[in-house]
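Right, I'll just put the structure down here and ask away after.
One protein chain is absent from this view; the other protein chains keep their places.
The chains carry the letters A, B and C, assigned in the order they are written, with residues numbered from 1 in each.
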Amino acid sequence: MRWLQLAIAGALICTPVFAQDAKKEIQKYQQMIADGSPVELFELEGEALWKKPQGPNNVSLEKCDLGHGAGVVKGAYARLPRYFKDADRVMDLEARLLHCMTTLQGRSREEATKRVFGNENQPSEMEYLSAYVASQSRGVKLAAGTSHPKEKEAYELGKALFFHRAGGWDMSCASCHGEENKRIRMQELPVMSKPQFARPIMATWPAYRVSNSQFKTMQWRINDCFRQMRYPEPKFASDATIALNTFLTVTAAGEPYRGPGTKR
Amino acid sequence: MRSALVFAICSIFCTAALAQDVQKVLQRDFQARGQATMDRVVQDGLQRLCTDTNDRPPGDVARQLEADQMKTIAFPAGNLVGDWKNGERIAQNGRGLQWTDPAGATGGGSCYNCHQISPQETSHGTLGPSLLKFGWMRGSGPEMQRYVYGKIYNAKAYNLCSTMPRLGHSGTLTPEQIKDLVGLLLDPASPVNK
Amino acid sequence: MTRRSLLAVLGLLLAKPLTVLAAWNEQAFGAKTAADALKSIGATAAAPSKDILIEAPQIAENGAVVPIEISSNIPGTTSIAVVIEKNPFPLAGKFDFKENALPFVKLNVKMGETSDVRVVAVAGGKQFVATREIKVTIGGCGG
Partner (left out) sequence: MAGPMKMRATTTGGTTEVRVLMTHPMTTAQSGQALHFIQNITVKQNGKAVVEAEISQAVSRNPVFSFRLKGGAKGDKIEVSWLDNKGETNKIETAVA
């Protein structure tokens, strides 16, 4: 008798119909916030910042080589992370921006990284610049570097980090992003090690987050996952973070970039 | 035949070599912040085994390590069913142990992030099983109380590579808080069992 | 600073107070209940209408941004007001349409909790109303 009651209760509460409807409504919400997103304001500010002379050398970033040659922004984001000979290192967008700030503008690494993650009242320079540079790759297929030995190494390291269990709660990235059709609260969890899930996600980062009205970079996304995994903090633009980003972006290869996106 | 052998050897040594690299990378590329200290990136035995075996450890080794984890649980004497109302608050609370949380402050269990618990809370995760009607189905006798307390205190004592954090063992929750969560799941008055 | 740019700045400073002081209905926006807000915009006897269309998600993953698209098919609509029943100050906005403007607006609003959203349209001096419930949920890890 109890079991019958339970079955009825279960049917009422957890019918797939309800779940399907909720999922559809949340997709509608996400579509609507993307349509009404203020993300272009960040792209505008980023463009102004890109062209603004700064640092001891009082030069802008307009001569920064993002991989397509000095000053070429069009399509550059979609090819990152990639190996840069001048730095002998695989770099993602933020690492490369930091490189240009120190080499071109003559700024110290310490000064340039003092405030890499902003807040709602004062977004960071990295956030504005990421918005602008990424926006210039809209429509270009994601193609992170995979040919140089260091690019291969970064991919393998990123993959190992993705499945590495440690931290105060014994978690790896795969603890949340390893199984299909799972949620945290109402938030759907993409299986980032599988192309079909990684593609739409990587094609829309960096992104404006409506929950706190802030523009967020991929470096922040990785940083905040580790915070919630109860790890110590990954250093900004460190090889570990770039390796993870490389693994994720290579997994998403071929997807046309359509960000910066708008997230919950 | 030979390639199979090479593959077998590599699957043992190559992953081991990479695990070493990852340890080194974590030491180099992470930094302590707030209460999140660097000792947290040093894998303990079970984290290492679960990583190396993709969460499928050999049965005998798993049993042994589970037994070790069981020894970490100090079961309080007497009734383990605490205040379910407080348990509900703890289940809702997603803070604790992060570098943004003050050290020593009482956090929560983040339970709703992964589990359905009280039917009123529709914003629940699905990484863990639904706990709806948990006590109603299983009763709330001493054995069940002990099982729930133990599972929350150290989930790895029951399933070595479980995704669930060791909430008591890691210092996320106090014994009192865990008893309140036992109350949330087992108390007949709790909304979970209505 | 050149003389000309100084003059330009002064000109701007002078021009500011001269801009028409726009009206803002302090009483209606200060109302703490939906009933009071509706009263202050004179919409106590609004007739329910299916010709006011509210396009919004049933579930919003975050209350900080809830997108709402409103249009009125009632001929002669001159004004649309948005009232969020459970917000501390329920009146969110009032839009007056003149000349060529169509009675349409799309905006993002904040919602403290799950609530009914009422849209009041004025056409030919008459009030019409449509209501839509929007659920606000908790997303993410909450940490």
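Points worth noting:
The rule is simple: a residue touches a chain if its C-beta (ideal position, glycine included) is under 8 Å from a C-beta of that chain, and two chains touch if they have at least 3 such contacts.
Quick caveat: nothing in here was measured; it's all calculated off a predicted structure.
Contacts of the undrawn chain with the visible chains, over the full complex, involve A, C. Only one residue from A:L44, A:V72 or A:A87 touches the chain missing from this view: A:L44.
Even with one chain removed from view, subunit C keeps its contact list with that chain: residues 16, 19, 22-25, 29, 64-66, 69, 84, 87-89, 91-102, 104-112.
Mapped onto subunit A, the interface with the missing chain covers residues 36-38, 40-41, 44-45, 120-121, 210, 213.
By our rule, only the chains that are shown with their structure count from here on.
Distance between chain centres (mean CA atoms), subunit B to subunit C: 47 Å. With each centre defined as the average position of its C-alpha atoms, the distance from subunit A to subunit B rounds to 28 Å. Touching of two or more other chains is recorded for residues 184-187, 227-228 of subunit A. The residues of subunit B that reach two or more other chains are 98, 100, 112-113, 123, listed in rising order. Here subunit A touches subunit C in the complex through residues 21-22, 25-26, 28-30, 32-33, 35-36, 184-187, 210-213, 227-228, 264, going by the rule given at the top.
Here subunit C touches subunit A in the complex through residues 56-62, 64-65, 67, 69, 106-108, 137-143, going by the rule given at the top. Partner subunit B is touched in their complex by these residues of subunit A: 2, 6, 9-10, 13-14, 156-157, 160-161, 163-172, 175-176, 179, 181-187, 189, 226-228, 230-235, 238-241, 243.
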